[in-house]
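Take a look at the following structure, please.
Of the protein chains in this complex, one is absent; all others appear in place.
Read from first to last, the chains carry the letters A, B and C; within each, the first residue is number 1.
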Amino acid sequence: MSDTSFPETRPQGALARLARRKLAVLGLVLIGLAVGCAIFAPFLTSYGPDEQHFDGLTIEGAPLPPGGEYLLGTDLLGRDLLSRLMHGARTSLIIGVVANGLALLIGTLVGVTAGYFRGWIGSVLMRFTDLMMAFPALLLAICLAAIFQPSLWIVALVIALVNWVQTARVLYTETTSLAEREFIAAERALGAGHVRILFLHILPHLVPTIIVWGTLGISTTVLLEATLSFLGIGVQPPTPSWGNIIFENQTYFQAAPWLVFLPGAAILVLALAFNLVGDALRDVLDPTQRGRD
Amino acid sequence: MTALAQTQPGAVKAPGAEPVLSVEGLTISVRTESGLHPLVSDMSFALERGRTLAIAGESGSGKSITSLAIMGLLPPPAVRVTGGSIRLGQTDLTALPEEALQRIRGNRIAMIFQEPMTSLNPVMTIGRQLTEAIEAHEALGRDAARALALQALRAVRISEPERRLGQYPHELSGGMRQRIMIAMALALRPDVLIADEPTTALDVTVQREVLELLRDLQRDLGTAIILITHDMGVVAELADDVIVMQSGRMVEQGTVEQVFTAPREPYTRALLAAVPRMRPAAPAPVAQAAARGQVVARLSDVEVTFDVRGGLFGRVTHRVHAVAGVSLDIREGETVALVGESGCGKSTIARAMAGLVPFRGSIEIGGKRLGGTAADLRAARREAQLVFQDPMAALDPRMRVGDLVAEPLVIHGIGTAESRRARVVDLFERVGLSRRHVERYPHEFSGGQRQRICIARALALEPRLIIADESVSALDVSVQARVLDLLRALKEEFRVSYLFISHDMAVVDNIADRVAVMYLGQVVELGTRAQVFGSPAHPYTRRLIEAVPVPDPRHQRQPSARLDTEIPSPVRRLGDPPPRLRLRDLGNGHVVAEDTALHPTA
Amino acid sequence: QDYTHDPNARAGGGIVVTYKDDVATLDPAIGYDWQNWSMIKSLFDGLMDYVPGTTELRPGLAESYEISEDGMTFTFRLRPGVKFHNGREMTAEDVKYSLDRVTNPATQSPGAGFFGSIAGYDAMSDGSATSLGGVEVVDPLTVRITLSRPDATFLHVMALNFASVVAREAVEAAGDDFGKQPVGTGAFKLAEWTLGQRLVFEKNADYWRAGVPYLDTVTFEVGQEPIVALLRLQNGEVDVPGDGIPPAKFVEVMGDPEQAARVVEGGQLHTGYITLNVNTPPLDNVNVRKAINMAINKERITQIINGRAVAATQPLPPSMPGYTEGYEGYPFDPEGAKALLAEAGLADGFDTELYVMNTDPNPRIAQAIQQDLATIGIRASIQSLAQANVIEAGGAGNAPMIWSGGMAWIADFPDPSNFYGPILGCAGAVEGGWNWSKYCNEALDAMAVEADGITDPAMSGARMAKWSDVYMGVMEDAPWVPVFNEQRYTMKSPRMGGDDALYVDPVSIPVNYDYVYVTE
Partner (left out) sequence: MAAYLFRRLAQAALILLGVSFITFFLLYALPADPVRQIAGRSATAETVENIRRQLGLDQPFVVQYWRYLSGLVQGDLGRSYLQKSEVSELIAARLPATLLLMAGAILCELVVGLTMGIIAALRRGTATDNALMITSFVGVSAPQFVVGLLLLYVFAVKLGWFPIGGYGTFAHLVLPSITLGILGSGWYSRMMRSSMIEVLRQDYIRTARAKGLSRRRVILRHALPNAILPIIAMIGIDIGIFMGGIVVVESVFGWPGIGQLAWQAIQRVDIPIIMGVTLVSACAIVLGNLLADIVTPFIDPRIRVR
């Protein structure tokens, strides 16, 4: 009883397959670069991020454009932009990765639990989610941050607390329909416990959605942090973050475009890098997509 | 290859007629990480007007892929035609651009797909889905298109065709959807109709009707039909010519008489030998041996209802009485078959026994009451394994099949990783799959292969009871025979009991010790196989038996009354439960429902 | 009379002025914002007024006034025939009603405190009276106001918006909404108000001052981002950007001769300063405060704001009477500052916090200050917060240091006393008060009272000298670091006419609408 099958190739590990995708590797390299900056910035830059240089401004008080002594130019206080960007990577990574990750985690937990268990647990969780969703996120962030003393970790927490809602909502819907699928019933019929079903059979199917929301969330959270610092409830100056560099300087985008576009590009590249890895990961994890590139 | 060389071209081609469709040396390959691999190689045949070509063969032999290739609908991007030609009249379809293919699809070649449940767009009305096919090919106004659509619906003899136009697919039963698919395919009177397992998903009575429908339509319109099926009974009833496929190759080709009466190839012979047949009805020998073991599962007065909500505050207004009081014992080493029309509650009983739906009454498995403690439930689940009706849906598409089969062992903490692996390989081989398949994913298998994976999975725990819900319906006869043999062997070896749910009476006739016939959530007849098939007491049972296709092309079937009405509905108002049927004992455990008021034709 | 009319002025036409923030109210008893301050000035008049473009007092609705010998009684003779926008003639009753209204606690006027020297004010504010005992209607055209203590600034107070004369029947008709339906005697009347979008002022044809206003209409468009307002100005759609030239555009504008020519520069009665909380160790040590004063590089800070300010040496701005000429202030001397700190036993510096309001350029200035402090070893962390939160922290006395920018003192009236009371005097040094240094020097307070007791206009030289001494005393204790006095830079469209001084009017900010005109 043979059938028309092809010689089986030994399936390689997910990592090995990931490694064969050029774009994913590019993404990993870029993320590595950002992490490198975040950790080693003090050793890589020739100026401190907070040093205000007298020669960093023109006589009229205008910042210097890229090129020359300050490689990427200076900001409105005559500080070296390159150094600020590299140091800013730390804040932005914490926000974009940790806070966003935490939001994703809470959202996934709430959405999946509510969608899988239904019943009163589900109702309570979803009504709470609806409540949180009806609450203007920015206002909540402002109030929470103003009540606690602002610090990077508080801000990260606040961002996580306001950003999980949409993820929860979307995953809830997806989980409810997944939980109805026959193979979940099959697992239950085998006697599989809830934990096993949730982690082995539900979560893997949510990966694509989680990846889409997670990667898009990076920019959103990084910019939300900036909005908060702009309101005085984020990371306090002079600590740089990519977001607050933009916000500090956004009115100057014509006079000193580099102050807005360079940090903007940094955020974009970070988000894209995660997206490249995320997309590749999704395809690698999705067996129906094997055979593509 | 040898098979092809021996085939006389004249066997298929009627002298003088120009073929509408001819396939020459068709090769279809899949691109994988390790290069191109052929799924179908060197396929050749020709098809003339008004004739029916059946492509039979084991599951996974490339039947569906071939038909998709003809339609130009191979799943992108991995699967492609890599050689040969498909000619419709004079045009080579493989060389046509998409635009030109669009003009041919639906218009000159139409196809009915294997899965009627998912093949209709859920958000579009039936009417729209019909008329747009018409409008796509003929310059007709809305009204004219509507008239044509209505005509097509009438042609497939669906009840209340006008009303159907405004309905959505989910409002129709599987059989009705299949008719809609046929109507859609036939609306434009195509030269060629490809029907891929048009009846596999349907129960016998509906299958009957659909087959007759196809025959009538062909007679009236002169359409050439390619009928893909693994059911030799269907082949015998409908086909003029037959191609037998195995492993992506044609092994035999000829007229239906030739193939059935004088099969040349050993594979064909094996295939035909494996076809289950209804044994001639013999009077029941008194007192069969099987019934005296220990009771493995006991259902007493099991009722399952589903609530339908509506009205203010979403109160329950209606109930679906899916199972309305079923009592049944299954003894050790016994196979009880549960037969009945689609929607009569067979699967619901299976689900209740697996602890998946809440029920009233009591179910005991291996002495443990379901609905008792969690530990009882777990123990019961180890004792009884459910093989689901739809194998694709029942397998997590993101797990390797090897892991899926090993899962029950992991869940119940049996064995080490190594021993489990060995067991998985062993199970695979037992169900006719190879160890190479272990690392693949469900979507990489054909429908029949998946079903075998599900069975392997159920066997992993060596349960005392296996509930097999339509487990062999999707299998080709040879595999079906092997699986049935396997089930039988397990029964001998481990004294496993089966609750065997099926609509295929021939299969049931071959495997069952006792048979329960269900209608609208209740058992209307119960007895040993010999009792039920030998002397069916309930008219509904008789109807079911009559509908079974006979795998003999010379068999003449007398036309039966067509059933255009819908099956009476199990949905009832709250507080209006269905009347319980009283069972009359005919002796020796043969019971039959007294009340015939529920009989569909009554 | 005291103002020579521009000979080139021509009547007619309209202008468009933009503001970022919405106009909250046009009720003169309540309006206290940047944007409604001068609008109210054009809709209403008080008994006193200023010569346009200057800080010189002149009579307004009062034709003339008399001050008693002891300086405690002011008798105003009203101008006859002045009509409210509703056509009724204004009388002494209206003056009294208006003053009663502004001091009545129910009105919740933020300016009520200015009238504290009028006899009977205390009874009003504790609710035991409904009418100011010190304001008397002598006859329909005469009002006599009696003070409870001598107040040299009283005439300035009568020129404040809060002292504007309102029409009683209009107030009563409008109820709580008088601020949306203002009726006054001013040069313009409100013709249209589309909430959140636009206000249109229309020339008051019956205006009692002859010849003005020149403009037929003034249209205020609110909710306009300053950068966008400037783009629109460059496009000829806007005549005056009410919020001035945004910092982001300043260099560009000044670099273009054609645009730079239309920029008007002027001083304003403003000082930007850092408060040092004298109750918070180690800032309670005067030497530490002096060291901080010496550490701040004021030139650098003015550079950061594109040189739109001059370094300050003392609390008062240079154009304010009482300014001490020749006083150098604390020199910029980081080394000296370090020495002072070492003397105070803080050679290693210390940690503190610097509060700042979160709108550009204030956080930037705070960072510059932070760096200056860092050079002498003071590690100040910045708390950049919304205005309300900074004010809260300042009032509660929780903030060791506050940069005043964005909330800074712009004088309500051009008199040195205006810079003292609430922000440097003991009265403001209470919980919730605006004296964020919590600095309280009884001796200086006494001196301030003395100075304001000199009501004789002839003695005003002596009074100013006294005020000068008060501020020098303040500098001695160094509760503040005066950083700079902001210069005002406004732009106007090419068609705008009128003296430059009108565009940087120290009182009618940003523009004196009554006296500007268009040339086409």
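Note that a residue touches a chain if its C-beta (ideal position, glycine included) is under 8 Å from a C-beta of that chain, and two chains touch if they have at least 3 such contacts.
Please read these numbers as outputs of a predicted model, since none were measured by experiment.
Listed by label, the shown chains that the missing chain touches in the whole complex are A, B, C.
Check B:S34, B:N121, B:S159 or B:S419 against the missing chain and you find that the one touching it is B:N121. Of the listed positions B:M71, B:V192, B:L487 or B:V523, the one in contact with the omitted chain in the full complex is B:M71. When the full complex is taken into account, the listed residue touching the unshown chain is B:A136, out of B:A78, B:L96, B:A136 or B:V295. Within the complete assembly, residues 127, 130-131, 133-140, 142-144, 146-147, 165-166, 169-170, 173-174, 208-209, 212, 216, 219-220, 222-224, 226-227, 231, 246-247, 250-251, 253-254, 260, 264, 267-268, 271-272, 275, 288, 292-293 of chain A touch the chain that is not shown.
Listed for chain C, the residues touching the missing chain in the whole complex are 20-22, 24-25, 27, 30, 32, 105-106, 108-114, 125-127, 176-177, 179-180, 194-197, 221-225, 227-228, 231-232, 234-235, 237, 386-389, 391-393, 395, 421-423, 427-428, 430-434. Within chain B, the residues in touch with the undisplayed chain are 71, 73, 98, 101-107, 110-111, 113, 115, 118-124, 132-133, 136-137, 168, 170-171, 181, 184, 309, 311-314.
Here is the rule we use: only the chains that are shown with their structure count from here on.
Averaged Cα coordinates give chain A a centre that lies 46 Å from the centre of chain C. Rounded to whole angstrom, the centroid-to-centroid distance between chain B and chain C, based on C-alpha atoms, equals 88 Å. Residue positions of chain B touching 2 or more other chains: none.
Of all the residues in chain A, the ones that touch chain B in their complex are 1-11, 181-183, 185-193, 196, 200-201, 204-205, 285-288, 290-292. Within the complex, the chain C residues that touch chain A are 227, 246-249, 251-252, 254, 300, 303-307, 357-358, 360-361, 363-364, 366-368, 370-371, 381-386, 389. Those residues of chain A lying in contact with chain C across their complex are 50-52, 54, 57, 59-62, 76-77, 146, 150, 229-233, 236-238, 248, 251-255.
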